[in-house]
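Can you read through this structure? Questions will come right after.
What you see is the complex with one protein chain gone and the rest in place.
Per-chain residue numbering starts at 1, and chain names A and B are given in the order in which the chains are listed.
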Amino acid sequence: AEAKKVKWKLAMTWPSTLTPFASPSLKVAKLVEEMSGGNFTIKVHGKEKHKAALAILDMVKNKQYEMGHSSAYYYKGKSISTAILTTVPFGMTSTEQYSWYYYGGGEAVTKKVFDKFKVNCYPGGNTGVQMGGWFKKEINTLADLKGLKMRIPGMAGEVFSKLGVNVTNIPAGELYTSLDRGTIDALEWVGPGMDIKMGFHKVAPYYYTGWHEPATELHFFVNQKAFKKLPAEYQTILTVAMKAVSADMMYENFDMSQAAWAKMQKDFPNIKVKTFSKSILDAMKKATDETMESYAKKDALFNEVYTSRKDYLKKARDWTEISEFDYVKTSQMVE
Amino acid sequence: MESTNKSLLRLKRVEASFNSFIDKMGRVIAWVLILMIFNVLFDVVMRYFFNNSSIAMQEVEWHLFSILILFGLGYALKEGSHVRVDFLYDNFSVTTKAYINIIGTLLFLFPFALLIIFGSYEYVMDAYTMDEISEDPGGLTHRWIVKAMIPAGFIFLLFAGLTYILKHIIIIKEAKV
Partner (left out) sequence: MIGIYMFFAALILLSIGYPVAFSFGAISIFFGFLAAYMEVMPDGGTLSLVMEEFFSMFSMMPFRIYSTMTNKLLMAIPLFIFMGIVLEKSGLAARLLESMGTLFGKLRGGLAISTVIVGSLLAASTGVVGASVVAMGVISLPVMLRYGYCKKLAAGTICASGTLGQIIPPSIILIILSDVFGQPAGDMFRAAILPSAILVGSYILYILVITNLKKDLAPAIDMGDQTDVVRKALFAIIPPLLLVVIVLGSIFSGIATPTESASVGSVGAILLAIAYRSFSFKMLEDAALETAKVTAMVIAILLGATAFSMVFVYTGADGIVEEFMMSLPGEKWGFLILSMLVIMILGFFIDFFEISYIVVPILIPIADAIGIDPIWFAILIAMNLQTSFLTPPFGFSLFYLKGVASDSIRTVDIYKGVIPFIIIQITVLASIVLFPEFYGFNI
């Protein structure tokens, strides 16, 4: 029989030029087309085309686009449970999180959260540990955080505002200028690979290490009806392609970050890498747990996702500690 | 002759009462704008002098802005503020202009407004059934209300369009008398 022709459209939260966030979509489109012998094509629209960056879930739900690429936590206004599918402060690393998703029950709870949107949600790339952000002055005590003006969205923003930080939301295009001129004192973005293009290192010398987004997951959304209508082999092609490009983005971002970090250090030797003090971290952890518990009390589904993640992290971390973590320490001993 | 005058008079009365409703709406959005100015100012002052920013108050800003722009569409139509390309239009006779405005409203404005009204039904309903709230901590709840301003604003535009047609029917009738 002749192969069925299928034409899909995919909308991304990001502009088409934003590497590596745009990579999974562009690569999935290419892979799907090649694997289907040109019969299954996906047209990718960046933010510059649809102009509704944070409506990807809605648009996929309503089938204006069969597919979307975004991140679950942008939709926490619609369902609070999405907030912890992306990443959680002091939560799992990317390896731990992927294991949880594929082998530790993550896939099932994710499906529960997204079924009410009639959308399938798949991993779509991971940034790995994100940096804690760029600060214009050093943060030594909790008092230094009081009244600090910082751009930090999501759960971490909620945690920081509990510690007295003045959390503001400023559009990406205005961030550099705002930091430069002191409209804000600090901000967090991603990691060296993406931060370097924004130029923050030129205006804020303190680069704090991460705590709040240990494994930010991007997600593919696929309209359930559209997915069911696909011939079985196209379903397989799409699923495999999504899994491949999602891992691929993690490698791409890792590589960009190591290169950018080397360049930043060379061009701006004054950058000081800092880790928040124990007392600050304790307060952050406490505020994080309180925030999570309070949501878990209010929302049964949230509680289910939260518990699933928490239980898995406990098991996974025991292993991470004596494997990966210990190995890095061990190999450093002989350097 | 007598009866046409009477129907013209009736038409004029209807148009006048419709217009006065649109004018009332205009005054409402004028004060919404003034409110918005002080809302924005309040938020700046709070941030700089009291180191305190309320996400909810910042969201009120764009809620007011939404009312201003969406209900402004119909008001601006009534006031003749929507720009035209007028190098030909200016040379047309009064009746030709009136015909252009009637046909334009029917064929251009109405379909556009109707598509947006019906197209936003599911959009608003989604927000309503999911009980959507702000993505930011401390933000406003009941997001469906502000989203419902989209169809509401365009329904108001339809109403203003209807009044606009009446106005130009009267112009044509009066030109004939």
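By definition in this document, contacts are C-beta pairs under 8 Å (C-beta built on N, C-alpha and C of every residue); 3 or more make two chains touch, one makes a residue touch a chain.
All values derive from a computational prediction rather than experimental measurement.
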Just checking the interface: what residues of subunit B touch the absent partner chain? 26-27, 29-31, 33-34, 36-38, 40-41, 43-44, 48, 61-62, 65-66, 68-70, 72-73, 75-77, 79, 81-90, 92, 97, 100-101, 104-105, 107-109, 111-112, 115-116, 119-120, 122-124, 146-147, 149-150
Please output the residues of subunit A touching the missing chain, sorted low to high. 5, 7, 17, 45, 48-53, 55, 58-59, 62-64, 171, 173-174, 176-178, 180-183
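We take it that only the chains that are shown with their structure count from here on.
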Intercentroid distance (Cα basis), subunit B paired with subunit A, Å: 39
Which residues, counting only subunit B, touch subunit A once they are in their complex? 47, 51-53, 55, 122-123, 126-127, 130, 132-139, 143
Contacting residues of subunit A [partner subunit B, same complex]: 54, 58, 61-62, 74-79, 116, 147, 149, 153, 157-158, 161, 166-169
